[in-house]
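This is the structure, below, for whatever I ask next.
== chain A ==
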Amino acid sequence: MAPLELIIELVLMPLVAFIVGLMMVLMMRRIAAKLQRRVGPPFFQPLYDIVKLHGKRTQVSHGMIHDIGIVMAMGGYIAAETLLPVPGMNGIAEKGGIITLLYLMMIPSLGLALGVGQCANPNGSIGIARALTAMLAYDIPLVIVVFGVAYAAGTTNLVEIIATQQAGGFETWGAVQMPLLAIAGLIAMHASLGKQPFEIYIAPAEIATGPMVEMGGKYLGGLFVMQSFQLYTTSVLYVSLFLGGGTTWFDFLLKSFLVLAIPVSIAYLFPRYRTEDLLRLMWKWPVMLGLIGIAFVM
Partner candidate 1 sequence: MNSMVVLPLVLPLFGAFLLPIIMRASVGVGLWVGPAILLYGCWILGNQWISGTAMPFSLAIGGFAPPMGINLYVDSLALLFALAVQLLGLIFWPFKLDPETARRQALMLLLVAASTGLALSGDLFNLYVFYELVAVATFGLISASSTGSAYAATIRYLILSGIGSVLTLLGIALIYSQTGTLNLAHLAQLAPEQLNNKLGLTAFLSILIGVGVKAELFPVNTWVPEVYATAASRVSAFLAGLVSKLALLIILRLLVLIFHQQEAIQVMLFLGILGVVSGELAAWRAKDMRRMLAFSSIGQLGMIFIALSIPDQAGLLAVLALSFHHLLVKSGLFMLADGWGGAIENLRGAAKRSPLAAIVFILFSLSLIGMPPLPGFWAKFTLITELAAQTSPLYLIGLAVFLLATVIEAAYLFRLAALLYRPVSEEKPIDTIPKPAGVSLVSASLFGVGLLAAALFITPVGELLNHVAGQAANAELYIDTVLAGTGGGR
Partner candidate 2 sequence: MTLTLLDELLLFSGVTVLVALFLGRRLPAGWMVTILYGIQLLSLLKMAPLGYGGDPIPSTLILEVMGQTLSWRFDALSWYFALITLGSALLSSWYACGEWEQRFRQAGGNVWLFHLAMALNVFSMLILLASGDLLSLFIGWELVSWAGFLLMAMAGGVATRAAMRYITYAMVGAMAIFGGIALVYVSAGSLQYDAILTAVSQMGTPHLWMLVILFSAGFGIKMGLMPFHLWQAPAYAETPGPGSAFLGAISSRMGLFAILLVLVKLFGIVNIESLKIPFTLIDARDLLAWIAVFTIIFPTFTAMKQNDARELLAWHGIGQGGYMLLGLVVADAMGAAGGLLHVFNHATYQAALFMAVTAVIHRTGTSDLNKLGGLVVRMPLSFMVLLVGIIGLAGLPPMNGFVSKWLVYRSLLNEGMPLLFVAAVIGTLGTILSVYKLIHNIFLGQLRVEHEHIKEAPWSMMIPMLILAAIIFITGLLPGIPLAWVASVQEAVGLSVPNYTLGGVESASGSLDMIWVIGVLFAGFGIGALVFYSAGKSKRVHQLDNYAGGHFLTADIRYQYSDNFYAGLMHLIGGWYRGSFLWLEKSVKSLVEFLSLGMQGIYRRANAEFYLLSTALFVIAWVVI
């Protein structure tokens, strides 16, 4: 591949991800509004929020690590997007593979954790402690699912995983071939989004939004950017693993939005679990489904 082409891809992939991510945020808020019989925010609301937050006149920093944390939170996802193939663009997906992608997706959390840590606010620290606990909860089913898919495809290369699914049309989709893994993956994905009933680390009424408690202005803005990336990455990863990726942009985006709509719709119907209940739930049902699913695959 020509280097220029590659560079263009590397620039375009995060950009697309950001824009799609913003729309996903909007969709999420609209779904919430619809479920609560509200009108919901206007179309550009996610953008308004981000611009406003970055345009604040006074911003509170708790030190250099606080700043770097936000940079890492954004930068980690920007890097992760280049490992996530989209129709027509593979970026450097072949040089990392799915395991690298999963680990790269932890970098933003780590950055955020560091930044929050320096804020010296116990709410934030509790939030991070809970976020990491939640990660421990949902990553176990997630890696089971990833193992199953990668093993079935015989590769960790996402491009090839997508290609094998697209080879035989609908029948070769991961969700059709490995329905149990797909279900387990959906639950894990839901939890990884940190939405109700799994939003133990935000818990506004309990720990004052946890990690975000000391974040204002561009700090919060960075986290909003990160959130849109997160929604995009999660749903696209699921689509790549189970729904055959996308042949065209249309069906790719359709699948991504639809997949995201499922957990989001469920989310606003539930209150919050306690930490140990989240753990118990995650370690029981999706893990069980995932292991049975792997047994079928092997």
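Quick note on selection: all candidates are chains of the complex that A comes from, given by their letters.
General observations
By our rule, contacts are C-beta pairs under 8 Å (C-beta built on N, C-alpha and C of every residue); 3 or more make two chains touch, one makes a residue touch a chain; residues count from 1.
This structure is a prediction, so every number in the text was calculated from the model and none was measured.
Candidate 2 is the partner touching chain A in this complex, chosen from 1 or 2. Within the complex formed with candidate 2, the chain A residues making contact are 10, 14, 54-65, 67, 70-80, 82-83, 92, 94-100, 103-104, 106-107, 110, 113-114, 117-123, 125-126, 128-130, 132-133, 135-136, 139-140, 143-144, 147-148, 150-151, 154-157, 160, 200, 208, 213-214, 217-219, 221-222, 225, 274-276, 279-280, 291, 294, 298.
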